[in-house]
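What follows is a structure written as structure tokens; I'll ask about it next.
A single protein chain has been removed from this complex, and every other one stays in its place.
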Amino acid sequence: VSLSASISSPRDHLEAGRRALLLQRFGEVRAASERLCASLDPEDLVAQSMPDCSPLKWHLAHTTWFFEAMVLAPFAPPGEPYTPFHPRFGFLFNSYYNAIGERHQRPQRGVLTRPYAREVAAYRRAVDEAVQRLLEREALPRRDEALRIVELGLQHEQQHQELMLTDLKHLFSLNALEPAYRPPLEVSPNAPPSQGWIDFDAGVCEIGHAGAGFAFDNEMPRHRVFVEAFSLADRLVTNADYRAFVDDGGYRDPARWLDAGWAVVQREAWERPLYWRETPDGLAEFTLAGLRELTPAEPVCHLSYVEADAFARWAGARLPSEAEWECAAAGLAVEGNFVGTGWLHPAPAHSEAGRLAQMFGDVWEWTSSAYSPYPGYRPEVGALGEYNGKFMCDQLVLRGGSCASSQDHLRATYRNFFRSPDRWQFSGLRLARDR
Amino acid sequence: VSLSASISSPRDHLEAGRRALLLQRFGEVRAASERLCASLDPEDLVAQSMPDCSPLKWHLAHTTWFFEAMVLAPFAPPGEPYTPFHPRFGFLFNSYYNAIGERHQRPQRGVLTRPYAREVAAYRRAVDEAVQRLLEREALPRRDEALRIVELGLQHEQQHQELMLTDLKHLFSLNALEPAYRPPLEVSPNAPPSQGWIDFDAGVCEIGHAGAGFAFDNEMPRHRVFVEAFSLADRLVTNADYRAFVDDGGYRDPARWLDAGWAVVQREAWERPLYWRETPDGLAEFTLAGLRELTPAEPVCHLSYVEADAFARWAGARLPSEAEWECAAAGLAVEGNFVGTGWLHPAPAHSEAGRLAQMFGDVWEWTSSAYSPYPGYRPEVGALGEYNGKFMCDQLVLRGGSCASSQDHLRATYRNFFRSPDRWQFSGLRLARDR
Amino acid sequence: VSLSASISSPRDHLEAGRRALLLQRFGEVRAASERLCASLDPEDLVAQSMPDCSPLKWHLAHTTWFFEAMVLAPFAPPGEPYTPFHPRFGFLFNSYYNAIGERHQRPQRGVLTRPYAREVAAYRRAVDEAVQRLLEREALPRRDEALRIVELGLQHEQQHQELMLTDLKHLFSLNALEPAYRPPLEVSPNAPPSQGWIDFDAGVCEIGHAGAGFAFDNEMPRHRVFVEAFSLADRLVTNADYRAFVDDGGYRDPARWLDAGWAVVQREAWERPLYWRETPDGLAEFTLAGLRELTPAEPVCHLSYVEADAFARWAGARLPSEAEWECAAAGLAVEGNFVGTGWLHPAPAHSEAGRLAQMFGDVWEWTSSAYSPYPGYRPEVGALGEYNGKFMCDQLVLRGGSCASSQDHLRATYRNFFRSPDRWQFSGLRLARDR
Partner (left out) sequence: VSLSASISSPRDHLEAGRRALLLQRFGEVRAASERLCASLDPEDLVAQSMPDCSPLKWHLAHTTWFFEAMVLAPFAPPGEPYTPFHPRFGFLFNSYYNAIGERHQRPQRGVLTRPYAREVAAYRRAVDEAVQRLLEREALPRRDEALRIVELGLQHEQQHQELMLTDLKHLFSLNALEPAYRPPLEVSPNAPPSQGWIDFDAGVCEIGHAGAGFAFDNEMPRHRVFVEAFSLADRLVTNADYRAFVDDGGYRDPARWLDAGWAVVQREAWERPLYWRETPDGLAEFTLAGLRELTPAEPVCHLSYVEADAFARWAGARLPSEAEWECAAAGLAVEGNFVGTGWLHPAPAHSEAGRLAQMFGDVWEWTSSAYSPYPGYRPEVGALGEYNGKFMCDQLVLRGGSCASSQDHLRATYRNFFRSPDRWQFSGLRLARDR
């Protein structure tokens, strides 16, 4: 109401509409985080199963702190400095922003039984209201930039929503009670579809983000790359495919592995993918629906880079580079099995000859590309410059999103990244080969 | 009612009375564990702050499993085998009994968000009732032994009650919110009492437990030791005493320390006792009532063996041996500041010339004695043989109990034991010297 | 003599000439390894200063084993199987070839006091003679391939010659006696030359090896890349440049560093480059001539990737990619300060406006490129496939060679590679920037 009163020009109308849409999206994304925890008791939100993971309660609080630190404090109107909800929450819920200050040790997030989940909920409500109040102010200096950072905060929260699911899955996988987060997943009776190849010619191709629409700084600038001729598999690698590798002694033969991979296989005594388990009834897989028989037609999942690489080598192929992947994905609709389906597990491909299936959703696809700055890369200014750029070392790029990603969070230019032994994400692979 | 019906002889009356007393004690001790958690939310019960500590929920469940594994299963009447409350709880809540089987990894107890606290409460109720039903049976084979093991289970639970408090304190100490478990502790205005010495002559002395009354296997058999003449301080070392050591550069001078102590001082960058903190307002101490100014007259607390030893050396004295301590304690009443006072913090001594103060309660007193078997030691048979004996290596004995111990759990012969760098217990010291 | 007797055609003459040249080179390269140790006592050849390094004696033996395993055994004439010099040397001196078998643990190479240096010398002589005998045989099946692998073995040995110098430098740097390997290095009195930029236009460029001449498998195939417009510094970064970064608090400000870099700075308490030392007389540098005052005009050296990256960011520039470097280096003569000068330390640039100085020699130049397979990469077959390919993970490429490299071992296409925290090589940097 008060908002519309001040609108007096077409540009104002546009801007008000854009703001209203953002506020609606703000409400939806923030609610989605809480909905993810709705079926859990507060006790489930406390634990941290390994240093890479965080407690769900911490995710809920950190994404909230992000709006305090990146929006409410820096965009507070002159003379009205923002008072944080709690003086110590900045210390507790800052993840890795050195520019902002000291913080609680990451591997110790599981000791934070306080604040209680209900206190975190109150924190979220208070910050939500403050963000909404700020955005609704008639006169807000640097409003456009504020709106852009709010959108960044929502993209950030969607990243954490995916982590909440993968961290919870990891946590539950360590509990002999085998808790289930969602009801049983029916097993698909279908055999895996056969795999074909799609050919691409050599040439200069453009990758990276340009133009309107949100993108992270690491997706920019759009630039030219030369891609030699290659072929890409028309579907993801399946459990059936990967099982043949395991059954062929894949985890016992160093010749299959990168040196770094064989080292981790031996150190961690890996024998199969993270959530596969031998049971008296055969191979099973731990899922967000609990333990369940291994389904051949589903994409193989929870692989590290070194496992994906080893499989590809064994299969006489290789991983695609991120440039190859993005060139192939350009123009494809962002459709697939995302978090919105509620399935929360990769699903068999519905292939169609000559068409790339499963490019988005199901599982993140490891590429052979190290996570590096694009030529001309400029990080965000200030603390947000730590968002992406400082991690561009010793990590590999994954593309395409997973069954735990939000559909409206993904793009063909999106670059996810993890280290070569990481495998608690919904990560799998698609084969590539030279032509 | 049904119980009394079967009583027909004086011996039966005695036995029934003993059983009734035990059942009453059973109810009280079991209730006490739950009362310790009454002011906490379930979230507080999930976290494990370090591998040496356990989540409070785990303590509640483990002490319950102990009755299942040591009483309900082995003493089940013929033909009525005991069915565990849950088929996986044995795996989750077995602490270290190899004879009983595989178990959840100790450093990973914090991942057990399930079973929920309310499910653990139900587990406790079910086992409580089963124990009571078993003990009330008219004909129970090996009843005397069953009663003895029930008493052992209660002593075991009292040990865990103390650990619940020390583990919670450690957990809270790592949280920047500085949670308080109990209301503020008033500060004693008194200066520390002066310290005197009590002399003891050389001679053969008997130590260890004999006769009726409960004792752990590690307190037996009673046997003779020769003790050379020594003197014992008439009170515990205070914060004021220890602060003088710290201010004298105690933590910076290797000459004060055992080699193993100096190694941990350097490795862990120790500068003061575990819960002392430098604040803008001077030295403070983290307590179960939150952060509070350091009180000179109170016994120093949360010291490791190597710190206690270093202080004693600096003070021109030494730690007593456990034989010296026990010879001195023999005949003294088990009186002092225990968990029952609700204070949950060591309190200043009320000294009286020529009398040993604070021998029981306040803080466990480090002795110079390695935790070893007494001559003629016989561990319990079966799985219970793992209760004490297998830890008799690389640990030191502490005596006397603390402000977190139950009064009816302590004896002059009681041997507590921890490793030389451990300091999250309520552990301090009393000086001794040669005459 | 017997060799020339069998020559009867022009092709035979060519082949005999090529063989004679290789045998001559074989003698020279093999002798060079021994010459590196001539001024040392056998005791200096035993020690291993960290797992990444190897004892010099081990290098001498391993490079010899390489000829046994890759040439003498596989190319032994039919019916004349090769008998290894010692049945256990294969176990001791296999570095990382899983295809060949079990081996001595890498971090334990320093325990190999046996074989003695004189026994290793005998081993070298015996293998040298066997290789020469083999190559001189009139009829040798697969002679061309054998010659190629001999050349590979010599390139391999030249790599180890550089490692011998860097490993020895690391070893000596840990000894309070500050041993010197070579006589004192005079200090250059010159100020560092100013730094200019050379511009390069965007376009498709070819990189990688093709045609005749030796190259490792990782340099192939030659392929096209698109390089956006960039500028490259016309000289290496100097000690004076880098010191300004250190003096500006470079090692204390996380904003300068990649996250992985800041982690190692904190974990290892890095304050400056590996061999810089604060002395009462100012900054000094440990060199192969012992400790010596830090010389501003010399290229900074013994930097890790994360230090090179941090400096470049602080300087408002970045590291070049390997494609940029190779495009810029194409056509330049391989000239500079190599091991053959005997200087064994990077030297100041003799710059000339508009010309790239120091592209070869002095220090390896970190690039921003992860060590990855080129499109169409095919590893060597058999055990030699482990030479390069399996290390293409979590490593970064360096280009150009150093003052410890052999001139005839380098090429513009040569790819060296180390991990991001490694800094015991002669590694430095040249700045690049976007245009």
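Chains here go by letter, A, B and C, matching the order in which they are written, and residues are numbered from 1 within each.
Here is the rule we use: a residue touches a chain if its C-beta (ideal position, glycine included) is under 8 Å from a C-beta of that chain, and two chains touch if they have at least 3 such contacts.
All values reported here derive from a predicted model rather than from experimental measurement.
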Touching partners, among the displayed chains, of the absent chain: B, C
Absent-chain contact - pick from B:Asn218, B:Thr238 or B:Ser368: B:Ser368
Residue, one of C:Ala20, C:Ala73 or C:Leu92, that touches the chain absent here: C:Leu92
Sole residue of B:Leu14, B:Val187 or B:Ala202 that reaches the chain not shown, by the stated touch rule: B:Ala202
From B:Arg35, B:Arg118 or B:His223, residue that would touch the chain that is not displayed: B:His223
Missing-chain contacts mapped onto subunit B: 96, 98-99, 202, 204, 223-228, 230, 254-255, 257-262, 305-306, 309, 318, 321, 368-370, 372-373, 375-376, 390-394, 419-420, 434
Where the unshown chain meets subunit C, residue by residue: 41-49, 57, 88, 91-92, 104, 108, 110-117, 171, 174-177, 179
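The criterion applied here is as follows: only the chains that are shown with their structure count from here on.
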Arrangement of touching chains [line / ring / star / complete / other]: line
Centre-of-Cα separation between subunit B and subunit A, whole angstrom: 46
Gap in Å, rounded to a whole number, between the CA centres of subunit C and subunit B: 60
Residues of subunit B engaged with two or more neighbouring chains: none
